[in-house]
Every structure is written in C-alpha cells, then in structure tokens.
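All protein chains but one are shown in place.
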Amino acid sequence: MQTLLDIKNLNVDFRTPLGRVHALRDINLKITKGKIVGIVGESGSGKSTIIWAITQLLAKNGIIESGTAEFENVDLLQADETTMMSIRGEKISMVFQDPMTSQSPVHTYEQQMNDIMYRKSNLSAGEKKQKAIDMMARVGIPDPESRIKQYPHQFSGGMRQRAGIAMSMLMEPSLLIADEPTTALDVTMEAQIIHLIRKLQKETETTIVVVSHNLGLIAELCDEVIIMYAGEILEAGNVEDIYYNSGHPYTKALLECDPAREIENTRKLPVIPGDIPDLHIKPKGCVFASRCNFSVEHCHSKKPTNQRVSSNTHMAKCHLLDPVFSQSTAQLKPRVQQVPQVTGQRFINKNEKHFLEVSNINVQFPLMGKVKATFKRVSNRFVDAVVDASLTIERGETLGLVGESGSGKTTLGRAILGLVDTKSGSAKFEGVNLCTLQQRDFKPLRREMAMMFQDPVGSLSPRQTVKSLLIEPFKIHNIDKNLEEEAKRLCDTVRLPENFLSRYPHELSGGQARRVGVARALALNPKLIIADEPTAGLDVSVQGEILNLMNELQDEHGIAYLIISHNLPVVRHISDKLAIMYLGRLVEIGNSTDIFNNPAHPYTEALVNGIPQPDPRKRRKLLSIEGEIPSLTNRPTGCEFHNRCKYAQPKCKVDIPKVKFLPGGRQVLCHFPLNV
Amino acid sequence: MSEIPFKARLIRLGSRTKKPDRTGVPFEKLILFSRNPMGVFGLILVLIVVISAVFAPIFATHNPFALDIANRLAEPSFDHFFGTDQLGRDTYTRVLYGGRVALQVAAIGVSVSLVIGLTLGMIAGYGPPWLDNILLLVFDAVRSFPTIVLALAAVALLGPSLSLVMTIVIITSIPGYARLARTSTLSLKNTEFILAGQSLGASMKRILLIHIMPNVIGPLLILAAMDVPVVVTIEAGLSFLGLGVQPPTASWGTILNEGYLIIRTTPWIVIAGGIPLILTTLGFTFLGESLRDVFDPRLRKGN
Partner (left out) sequence: MWSYLSKRILLSVMIVFLAILALFITLHSIPGDPVSIALGPRATPEIQAEYAARMHLDKPLYHQFAIFIGNVARGDLGKDLFSNRSVLLILSEQLPFTIILAITAIGWSALIGIPLGCLSAVKPNSIVDRITGILSVGTIAIPSFLVSIWAILIFSVGLKWLPVIGAGEPGDIGDQIYHLILPAFAVGLGWVGYLARMVRASMLEVMSENYIRSAHAFGLKRRTIIFRYALKVAILPTITLIGVGFGALLSGTVFAEIIFSRPGIGKIIYNMVLARNFPVIQGAVLITIGMYVVVTLISDLLVSLLDPRVRDTL
C-alpha cells in the first residue's frame, strides 16, 4: 500500500485587509495509491485550500507558511514553476465544481483537449484527436466525433461535467482531484456522475481525492475519509469506521445533522449551534471546543493530539479519546441540540374549505417576439413553464414543492403570488381567485401572503437599512402602527439582535439576511408564506436552524407554508405534504412520509433512490435513472417522463396520462403507478 | 435552464460574520478618497478652475472687452500675464472669463442631460421590450454619430450661437446617461429585491423612485463628472471653428482660434487658451476616475 501523496505540517495563511487568516493549521495527511479518498468539511474548513496549496495555485494573498507535500519524489510546495507546470494536468489533474464557468467559452472541446495534450509531442494531430474522441466516449458522451467540435455552451450541465472529467483524465494522471464535482448538478445527474467516477477508477486505478460537504456523496464514493473543521483535520479513517464508529464529537454531530440519515420524519432538524471561530486568531485549545457538547476545561486550553480510535488507520484529534481521561467515547451520546423528536403530522382541520386551491395553472414564457417568430417561421414561440398544475394547501399546513431544474417549481410559486402572469387556471386563496384579480384588489390580499426569496442578500434592497426594510410592508399598506416597535418586535421574533436594525444588507451574513427575509415576510402576520429554497447554500449543520425557526412560528401563529426546494431529504422532514414536479407538471402529490417510503410515480422513485445515502453500506449498484432532463422546448411525446422511465410501456410514448386519485389522498400522473 | 444555484456558495447562519463587523464608519469613503493621489490632484485642479471662473472679476486684471490697439500682440509681462491678443485685449482676463462660459455650458448641459437621460434610461429598462428596442436604437444612433458633423449641419441650417452649442451638447450627452441608466435598471429589474417589493404590493412608481433610482443614480453622477470634460471640449471645439460662441465674448475656443491664426508669430495665446482647457479636462477626469474607484470598484471594468 503505497503512499502517493504525503502532506506534512502544512500551514497556510491568507492576507486580508484585517490581518492574517490562518486558514490551514498543521495539516498532516497521506493519500494511499489506488484509493478514493474523501475530504469532508463545511464552509470555512479549508478543504479546498489544501488542493490549491499543493498545486501552487493559491490566490495571490495566500501564503504557505510551512510544510511539505511529497508526491512522486517531488515536494510540491517547494517545486519551481516549470516542474509544477509539467505535473499539472499530467500527473495531478482536477475536476472542477462548476462546469459552466470552468471551461473556456470560445474554444471547442477539440481545441481545449488538444491544448492539454501539448506535452505529447510524439503524437500526431490525428492521434491526439482520436484520443480525445475515445475519452469523450468513455465518459458517456454520445456521438463524440461530431460533439467534440462543439462549444461548451452547446452542452447541457451534466454533459459539461462529463466533458470536464474527460479533459482531466486525458493525460492519465496518477492523482485526480475532484472539487465538489456534483454540487452544481441535479440529483439525478449527480448519481450518474458518481457512477461514472467509480467506473473510471476501476478501469484506470487512478487515485482520486474528492473534496465535498456532501456526506452522501462521500459515503457512496470513497474508501477513506478525512474530516476537516475550521482549518484542521479532526478525524481520518476508512469509510466504515467514520460512518459507523466515529470518534470525534464533531463527526458524530455532523452525521446526526444529515437529514438523509433519518428514516423517520422529524419535524425538528438537528443543528450544531454556534459558528466557526474567527480564524484571525489561532485557537489555543481544540478548535471545536466552543461548540462541542462534551468539552471540558482542558479542551479550551490545550491542543488535542491525534488519538487512536479503533485501529491504527483510524485517528481523531480529541482529548476525550486520550486514555488519560476516564470517559470512553462509547458513552458519548450525540446530543446535538435538545429538541424533542416530533414525528408525524399535526392536527390540520380537513373539514374547512381548502385554504389555497390551485387549479390547472398554466404559465407560458415567450421565447422570442412575434416579429422574430414569423421571421424564423417558428410555429410555437412559447415555452410551457407550468402545465395544468393543481394542488391544495390547508390552513396551517406545510407543503413541500420539490423538483429539479426546469421543473417549474419557482415559477409556480411566483404565479400563485401574482408575480408572474398565468395563461389559464386559477389560484383560490380563501375562495378568492388571485389570477383574475386586478392589481388594486390584489393589494390588500398581499398582507395575507408573503414570500421568502432564494438569494438572502439579493432580495434585500441594497440601500435600505434593515429597519426600513422591515417597516416597508407597513408603509406600502398604510398601516398606522408604531413602526419602531414593530421593527423591534420582528427582530425579536427571528432572534436577531436589535442593533442589526441600522445595518445595511451587505453588512449581514447569509444567515442573518435570511432571518431578515423571514422577519419581513412575517411583518403583516400573513397566513401563507411561500419560501423559495430556504436552505440553499447553507451548511448541513445549520440548515436546520432556519427550518426550525419556521416551524416554531407555524406552531405559534398557524401559518401555512409552501416550501419550494430541490433538496428532498430536508424538505420531506418538515412537510406534511409533498408535491413533485417534472417539466412543469405535478407528477405526484401526497403525504410526505407515505410518498417517501412508497413512491407511486417512477420519477419520484428515481428521486428518492437518487439521493446518495450517508451510509457506505447502502451504496447503489445500479443507476436509478439515465439520461438528462429534456429541454422545455423539446418535450417528449405522451408521458413526458417515458424516455427515462424504467417501467415505460408503449402506451406511455403516445398518451398523456391523466391524474389518478389513489387512497390516502395521493395523486399520480402516470399510466401505471407503482406499488398500488 | 439554470442548474441549482447557490449550492456552490456555502454561507453560515449564526451570529458571527466572516466579513468585518462594519457598522458603517462615517467618512469611510472620504478617507478612501483622500488616499488616492490622483483623485486629490484632480479635486485641486477642479477647485482652481471653478473658483477662478466664479470669481473671475476678482482675479481679473483688466476688462475682457477693453481694447488697447497700441499694445496689441504684446508678450507676456507682469502687466499682462499672458500677453495681449491682436486687438490689445488682455489674454489672461479673457481666459478667466472664458472659464465662465465653459462652466456655464458644463453645468447646464450636464444637469439637463443627466435628468433626461436618467428618465429615458429607466423607462427603457423597466418598460416593455418594444419601447426598449426603439429607444436603444435611437440612443446608439445619436451616440455614435460624430458630433462635429451634426454640429456643422445644424449650424448650416440655423446659424451659429451658444444656445445651439448647448442644445447639441445636451442631445449628444443624453444617450450616455440613458444607456447607463438602462443597463443598471435592467440588471436591477430582475433581482429578487424588486420582486420582493412587488410581492409586498408596491406600485411601479414606488419601485422606480425608491428602489431603482437610488441604486442607479450613483454611476450616473460619476459619469457626470467624467462628462464635464467632454462637454467643455465640445464647446471649445465648436467655438474654435467659429460655430459656437460669437465674438466679442471670450471662450477658450475663440481664444484658441485667434491664437491659431497667428501661431507663427505669437505662440503664447495658443498656450494660454489651451492650459485652462487641459486643467479642466484633466481635473474632472482624474476626479471622476477616483470617485469611481472609491464608490464602485466594479465599475472599473469599463462600460
């Protein structure tokens, strides 16, 4: 078992206007040849910094204070630029997070791959081209001979990532580093890429390092795992040890927080309270001590050393594992936050008329103007974003609207609030049809409905203070109240300190901005809040905070929520009902626990099975779904899912299915629903 | 269709921010500005020009219209700092008064174009696409047309005058402001905070005035600072060609014209007429550049 990369005592600082940030401290790790190693960390952990440091591609304000990184008899941190250039792309190669921006937009793939192969002077141009074509075929890009002449913007997202992997494997590197390779992709595409990486690794025996915050991804792919937190390595071991027998309190807590780990629905999500420490100051004791439930006096003052957990390959940096202490780790129960496990639904009055009743909403967007369309002889210049969508929400209920990109979920949310015009259909709010209302009549209703937006800072007007943002709803609706008090009250409701009232949006962190968004939505005591991707961009250990807050407010005020998200594992825990969308249609609606355990629509099944489980014993052997989401301008015939459906039959290609009502309040849009 | 956004940027909830805890240091921008030597230099130049123009009667040594034929084409001396022109008028005084003309054109020209341009730009950005397309076509056409040709044609039809120059200056400046206002409005139109305002029920007027305009006007003010040199140059150029300010009024352009005709024998008039022009253009340009750096470093990227 050879060591391919040996990093010792790596310390990296960043120069900022406010002083030095100690981003990496005393990093020691070994990458074994032929293995897939995962580096797990949340934001600020420094996991990406390690990669940039060893390839000497740190940002200009980054300084490598000390350390060695031995790779094939070269110290990567000391090597000169010529040596590094020969190593990069050839011996060490990378796959990047965002395929949209990581590939040159003005060169064809053929040109880019040719450039990468410039070192292979012994190959002719034709041979290089053939090599490129072969690689494209290997990563699963159909028709590679012609597609290689295309530009990145002509590829879809998943295809671009495959092409990115092809480019990185071209020179047959010994070490491949994948930086958040699936973060920017849909769930179904994620599964395919995971499958592809595993396949390639088996064929080429390349050593792979995967950097990610996604515990499920790591569990699916990796043989060995390294856990990082705030610039230090807290634990390292093989994947089974980490997931089943973790030693460090942080690891345990992190695993607890992953919503995909919970089988039963919990309304309250676990959270690690607090925040990472300020890295301008080197922490004296254990870096996790301030947030650790089991910390003792010793933890804050003295730095922990690497302790053996279960074997010599499984180490963690924690005082509590030190034999000097009498407590043993087996007794440490991971109590992340004292929250009662609340399962199942709450009492929702089903006898009332539906609170929000959406019927057959259709939303269209024009692709081009009328003039251009006649010019180009295009018969249908519209794209259907939402087709025949119908759903209901009861008072005080939470509905999770789930879908991947292009599903139309955000559009539907905006259509209900009247922010987007509907072509047909109705959305009845307490009996009043919102779609046919004039702007004037809509205005008073806006007090009853509010929206929380996806981009926490972008949804706040940059030149208004928090206070003026919070009181704006009152001003718009001319409500006569003591605005000062209202602003303070709202701050308290979302647990935001009052001195934040004078701040501007750019002075807030993402989480604080989100709270302001919640507060503003709550200002007029609405009965319905539509939340667009409330957990987007949040670390796993803290996404529960905002959701728990929303839950508490629901218990106090009886607010109904429509939560729009692509993150099924999180949403299903806090929703009473789920609605799944695909290509603008609602393909399944029903109780969230039932849907999750017993999906009726093949797409739902694929989504549920597509989530990488943070459990190495639950690795999927087969792909749950192939292919890509079709473009909205090129819809498949019949049932629009038929070309990706495992259970498709001839009828599915021809007939558009009608809604079937199943027992238990379930609705499915399928000719042959499952499990019924 | 867009892929999942924001998954890539992991942000943290919690009380501590990664960014410094700025509660808004007052005069922060002023301090930043003062550290920029170019900007300070520009500000000094601008002040010199403006003060000398506004207080021209105080700084002047002679009457700008006073003829002194016997003393014409005199060399620079203690009596006449820049010498005299071919009619014996004191060049230095005329230069000072010429500053008044320049500043007048600048002040009126820039402010009128800014207001009109801002309005048109916001309408183009926020209104229906067909209106946007038409306005855009008009803006581009006017902006790209050589000003001088337009001016010459206009003068041919209507005769030379200062107000004609002013009108031309305004017409050719509007597209610059309009384009900038339009771009800003367009980019703001689709941001979530505008959507948020709409979801709260705000009227279009409110959105435009309270949400969009304050965010749009900043770059326009900086453009105004950079536009002053352009405006002043146009006035000077047209007056130089005899198409603008008419004698005996002094304008830097007319001074240059007179000086150019006798350049072989009396070089100092041309120098005297040119110096204030350069001081003005350099001053405002440096000032505008450093304002831009201070207020919005992103704007450094160009248009």
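In this document, chain identifiers A and B correspond to the written order of the chains, with residue numbering beginning at 1 in each.
Quick note on the criterion: a contact is a pair of C-beta atoms (placed from the backbone, for glycine too) under 8 Å apart; a residue touches a chain by one contact, two chains touch by 3 or more.
Every value quoted in this text rests on a predicted model; they were computed, and no experiment measured them.
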Touch criterion as defined above, residue of A:Asn11, A:Ser43 or A:Ser93 at the omitted chain: A:Ser93
Option from A:Thr32, A:Thr68 or A:Ser102 whose C-beta touches the chain left out: A:Ser102
Touching the absent chain when the full complex is considered, from B:Ser52, B:Thr93, B:Ser113 or B:Thr281: B:Thr281
Those residues of chain A which, in the complete complex, touch the missing chain: 55, 57, 84-90, 93-94, 96, 98, 101-107, 115-116, 118-119, 151, 153, 167-168
Touching residues on chain B - with respect to the absent chain: 38, 137, 140-141, 143-149, 152-153, 155-157, 229, 233, 236-237, 240-241, 243, 256, 259-260, 263-264, 267, 270-271, 274, 277-278, 281-282, 284-286, 289, 300-303
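Definition applied: only the chains that are shown with their structure count from here on.
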Of all residues in chain A, those that touch chain B in their complex: 17-18, 42-44, 97-98, 100, 157, 180, 183-186, 213, 274-276, 278, 369, 404-406, 414, 417, 419, 442-443, 446-447, 449-451, 453-456, 458-463, 472-473, 476-477, 497, 499, 502-504, 507-512, 514, 520, 533, 536-539, 542-543, 545-546, 566, 629, 631-632
Complex contact set, residues of chain B against chain A: 1-24, 129-130, 191-193, 195-202, 206, 211, 214-215
